[in-house]
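Omission of a single protein chain aside, the complex is shown with its protein chains in their original locations.
Right after this comes subunit A.
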Amino acid sequence: MALSQLASSSPSRSVNLLKPLLSAISLHRPISTDTTPITVETSVPFTAHQCEAPSRTVQTNAQELLNFFRDMAVMRRMEIAADSLYKAKLIRGFCHLYDGQEAVAVGMEAALTKKDCIITSYRDHCTFVGRDGTLLEVFAELMGRQAGCSKGKGGSMHFYKKDSNFYGGHGIVGAQVPLGCGLAFAQKYCKDEAVTFALYGDGAANQGQLFEALNISALWNLPAILVCENNHYGMGTAEWRAAKSPAYYKRGDYAPGLKVDGMDALAVKQACAFAKEHALKNGPIILEMDTYRYHGHSMSDPGSTYRTRDEITGVRQERDPIERIRKLILLHDLATEKELKDIEKEVRKEVDDAIAQAKENPVPEPSKLFSDVYAKGLGVESFGADRKEVRATLA
């Protein structure tokens, strides 16, 4: 292992050869457990509204960076695989992919615990995985199988994981924001000392109910963080066509806001930690994550009629979140290029295995048509399409 590292030909390696052997030896420990602090600067400073921006100097370590890399690689691979499955008609209906936005999901998780709640829209696959959802649960749900996180009853837009405080997965644009403020209300009511992150897009940012919920959250001092994942397009409508003021971090008016480079996982982590601390003391805060989605709005949208291919490839080249972390890892000698490639290969296999397993998984039993209509069914009768043919008693 040591020899291959020392022999590697990338430019930064030659610098390492001059380093004392001690540091070279430290690289040979299993790379993912090194927690020696590393200090990194975010790509751009934060822009603040009604508050003082946190420092752009972020503390991290090898373990965290490698976890970021791996987790984002899983998310990226998963979304691309979902694209293929959709084209193969194994996934039906709506499928909204998150590739390009992975840094928001992983950076946020790094700043939170599972006591904190997350709620998001229909672009929820990666957020779910960030909350410890498994790949099998994802693919099985997408393909409508029993092993899915919602047992095949929900679909792409309705992933939930209550034991990790992940509350979905919502199809109605903007509805998740008042719901998220409600989760924050409940956390405060129960004195849980935890916060809720309610994610929404630039398209949802103009929804009236968002401002209604923010107003109440500010009045009642709720620990709610509203996170605008600004990928600059609400379906096919660019932000400047939909919002008179696309400075979403300022739209809270009386509520403080922070604009964050959403392609920089460390900046996301820093902002979320800052927001959590703020919300627990001072009530709601808005985070605007400047991010980008490579896919169209959904699988029905090629994503190229309202933006140029140059723009997409430009972002991929300049700002890709995984590439950023890869460069950081290589810069700090936390792993070799080959090791990172191996991780990616491993991830690919993991994803393929999960898909294979999901494909084998059965569809729900017909009786499940009638399950979970109520938590307490009271022995009520329910009907199928032909009520004289199909009836069920709800337990």
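Just so we're on the same page, a residue touches a chain if its C-beta (ideal position, glycine included) is under 8 Å from a C-beta of that chain, and two chains touch if they have at least 3 such contacts; residues count from 1.
Here, contacts and distances are computed from a predicted model.
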Given the options "Spermatogenesis-defective protein 39 homolog", "Pyruvate dehydrogenase E1 component subunit beta", "Complex I intermediate-associated protein 30, mitochondrial" or "Collectrin, amino acid transport regulator", which would UniProt use as the protein name of the unshown chain?
"Pyruvate dehydrogenase E1 component subunit beta"
Per the definition of touch given earlier, which of A:128, A:167 or A:200 contacts the omitted chain?
A:167
Considering the complete complex, of A:56, A:158 or A:332, the missing chain is touched by A:158
From the list A:41, A:132, A:193 or A:212, which touches the chain that is not on show?
A:212
Which residue, A:46, A:128 or A:185, contacts the hidden chain when the whole complex is considered?
A:185
List every residue of subunit A that touches the chain not included in the displayed model.
117, 119, 150-154, 158, 160-162, 167-172, 175, 177-187, 189-190, 208-209, 211-213, 215-217, 219-220, 371-376, 378-382, 387-388
